[in-house]
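Here the structure comes first, spelled out in structure tokens, and everything after it is commentary.
Every protein chain except one is present and positioned as in the full complex.
Naming follows writing order (A and B), and every chain is counted from residue 1.
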Amino acid sequence: MRSAINSPSYHVPIDGFSQIIEAPSVGRTLHLSGLTARTSTGEMVGPGDMRAQASQVLENMEVILEAAGATLDHVVSIRTYVTDIEAYPEIDEVWREAWGAVWPASTMVEVARLWDERQMVEMEAVAVVPE
Amino acid sequence: MRSAINSPSYHVPIDGFSQIIEAPSVGRTLHLSGLTARTSTGEMVGPGDMRAQASQVLENMEVILEAAGATLDHVVSIRTYVTDIEAYPEIDEVWREAWGAVWPASTMVEVARLWDERQMVEMEAVAVVPE
Partner (left out) sequence: MRSAINSPSYHVPIDGFSQIIEAPSVGRTLHLSGLTARTSTGEMVGPGDMRAQASQVLENMEVILEAAGATLDHVVSIRTYVTDIEAYPEIDEVWREAWGAVWPASTMVEVARLWDERQMVEMEAVAVVPE
């Protein structure tokens, strides 16, 4: 599982939020491209529905990690780009199912646009599978 | 060369796109700052011309990697910030020349602005040179 380090001198009002994740010192490092809500046929899921898109992004992350012999538990760091950060609570719900008690190191920003105009959320990640 | 892992359960309609790049497990890890279209004298190349700027950014990436004993083939991950994502096809052309058959893990977003207002594209990267 993820190894989190938190300081009492800094507080983020999000349950499970990790200030620092220490990656396993020896292992396979996987760099994941920005993942969208597309399916195996390239079709966009859930236009206008942040929860549906976030859910599909996480599902995609899971299946491509699986292809690399890894799981969501190996994710040490994520970056999340959204087109409407007010919809964060919908992503939060999806993440609580995905990450368990200890979240990866996480940054989220609202950007001006993602490539496909229907895309509302894109996530990239780094995962490390310990040896 | 880059070692890509792709799942048939997720599809991105871009030829050469890598879902996951696995970094060499032992090697020198190089973190590249966000690179702009400046020259050796700090002059901005190609204002208003995305293709020219993307090309200069890649040229800069190549020369600074060379200074570190690395090449574009060692790049495992890139992040690309643009001020107009509609111009992506012009960047795509430059990338096809730069990356070869297997692309680094890649994320691109449209941001509100880059530091120099004439700057239309900025790229950062991580490269790993195997031992």
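Quick note on the criterion: contacts are C-beta pairs under 8 Å (C-beta built on N, C-alpha and C of every residue); 3 or more make two chains touch, one makes a residue touch a chain.
Small disclaimer: the values here were computed from a predicted structure and weren't measured.
Novice: For chain B, enumerate the residues touching the unshown chain of the complex.
Specialist: 26-36, 38-42, 60, 63-68, 79, 81, 111-115, 122, 124, 126
Novice: For chain A, which positions touch the chain that isn't shown here?
Specialist: 5-13, 17-23, 25, 76-77, 79, 85, 88, 104-112, 126
The rule is short, and it goes like this: only the chains that are shown with their structure count from here on.
Novice: Per the centroid of Cα atoms for each chain, what is the distance between chain A and chain B, given in Å?
Specialist: Result: the chain centres lie 21 Å from each other.
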